[in-house]
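Apart from one protein chain that is not included, each protein chain of the complex appears where it belongs.
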Amino acid sequence: METFKTLIVILLSSVFVNNYVLARFLGICPFLGVSKKIDQATGMGVSVTVVMLLATAVTWPIQHFLLDPFGLGYMQTLVFILVIASLVQMVEILLKRFSPALHKGLGVYLPLITTNCAVLGVSINNITDGYNFVESVVSSLGCGLGFLLAMVLFSGIRSRIDESKVPVPFRGLAVTLIAASFISLSFMGFAGIVDALFA
Amino acid sequence: MKNDNLSVFTKGIIKENPVFVLVLGTCPTIATTTNLIGAFGMGISALLVLLCSNILISLLRKIIPDNVRIPCYIVIIAGFVTIVQMIVHAYFPELYEMLGVYLALITVNCIILGRAEMFASKNSVGKSALDGLGMGLGFTLALCAMAFIREVFGAASFAGVPIAFLENYKIEFLVKAPGGMLVYGLLIALVCVITHGKAPRKKQFSCEGCPSAEHCHSGICANTENKKEDK
Partner (left out) sequence: MKNSIKSTLVLICVCAFITAALAVTNSITAPIIAKNEEAAANDALLQVLPDGKNFEKLDITTYSLPATVTEAYKAESGGYVLKLETSGYAAGLVIMCGVDAEGKVAGTVILSSGETPSIGGVAADTLAGALVGKDAAGIDGVDTISGATKTTGAYRAAVKDALNAAIILGGGDVDIRTEEEILNDNLSASLPAADGKFTKLFITEVITGIDAIYKADNGKGAVCVVGEQFIALDENYNVITEVDAELASTVKEQAEKALTSTAEDIDLGKYTGLPSALLSAKLTASGNYVLEMRASGYGINGNHYIASGEYIKIRVSMTADGKIIDCLTISQAESKGYGDACADEKFYGQFDGKTQENYGTIDAINGATLTTNGYKTAILRAFESVIILKGGAE
């Protein structure tokens, strides 16, 4: 029961309170770049969630059964980024081979994920936070869903921005960032909520 | 020739400032600019990685085969990041605590892979070093400018030293997450006003600068372009 509660707390806080994009600033590039249309935003969000889950499932055992026992903790960044890069490649190849339809939908987002700092960030954070395997997987699921949520919400707002008159210097990224700032502001309202729910 | 080298160096600082003009490396720009010390530390760390990786990649540009160049770049960059990380951990433990995971995340900072792909793999060692230095300085300056605004007005201090007369007028929102995005957005607009919009816009640079450009051409960017033409 206690473990289940912990897992729920981890999940909810990584979706809302510590949302990777809006509170921790990881994965901002795709957040700004690929959120122009809702279908793109969803595709990117789903792909990131899948890769995050896979990456955590692979990097956690690597850290605890390979790097730590041999005192190779300093290889963490190098090994993790290679794992993520090859994972992304593998997922792409598998999708192409077995599910061309899905590949058509998600394939274009996959290469962008290698350099998405949210994926590497989640893998490293799960280790530094001292989560066990199940907690790590749940945490990365939460981060992925949080990313998806932020992307979808933001794509809705961006479609409005595109249709409105914006002063010239603010056109493009400036107004996008300011809009993102307001979403982030609204997410600050979640702070403390998860703890209070289970107090 | 001399002039040419100078422009390679200076373009990163102003004309092609990676943060405000190319809009690369947004994550650390917002995350590590809550105070000047953190921002400066982050900027210098990224500068070192950029300089070293640019030099090494430029040196190896004729040896590395095209089909494995991205993995090679990633390994080289991740390696230098880890080295910088270890040095910071050993000699500046407080800075290490402050930057946390963002130090490791220099690895996936678009600026570095972008410069490797765009510049170092095509130019001589000297030019690549100058380019790395310029871009790194531009990154550092941009971070410091943002951190200056956020720290002075948000936390009423300058590099950790409290500013007494601002103490009662803190806009604490600025040091929080949304404040970072807001200041960033405003600064981009400001740079745009100063340069009268002459600075290259993100559009012209994003694909060239983006390490995923080659996948991208057949993907998202191309798609949107096509759709626009359809209209």
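A and B are the chain letters, set down in written order, and residue numbers restart from 1 in every chain.
Keep this in mind: contacts are C-beta pairs under 8 Å (C-beta built on N, C-alpha and C of every residue); 3 or more make two chains touch, one makes a residue touch a chain.
Worth saying up front: this structure is predicted, and the values here are computed from it rather than measured.
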**Complete:** The listed residue (A:11, A:48 or A:75) that touches the chain absent from the view is A:75
**Message:** In the whole complex, not just what's shown, which of B:14, B:55 or B:72 touches the removed chain?
**Reply:** B:72
**Fill in**
Touch assignment to the omitted chain, from B:14, B:64, B:163 or B:190, lands on B:64
**Asked** Mind pulling the chain A residues that touch the left-out chain?
**Response** 74-75, 78
**Contacts of chain B with the absent chain, listed as residue ranges** = 60, 63-65, 67-68, 71-72, 75-76, 78-79, 82-83, 86-87, 89-91, 93
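As a working rule, only the chains that are shown with their structure count from here on.
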**Request:** Averaging only over C-alpha atoms, locate the centres of chain A and chain B and give their separation in whole Å.
**Result:** 21
**Request:** In the complex, go through chain B and note every residue touching chain A.
**Result:** 23-24, 26-28, 30-31, 70-71, 74-75, 78-79, 81-82, 85-86, 100-101, 104-105, 107-110, 113, 173, 176-182, 184-186, 188-190, 192-193, 197, 201-203, 206, 211-212, 215-216, 218-220, 223-224
**Complete:** Within their complex, chain A touches chain B through residues 22-29, 32-34, 36, 40, 74-78, 81-82, 85, 107-109, 111-112, 114-117, 120-121, 124-125, 128, 168-170, 172-178, 180-182, 184-185, 187-188
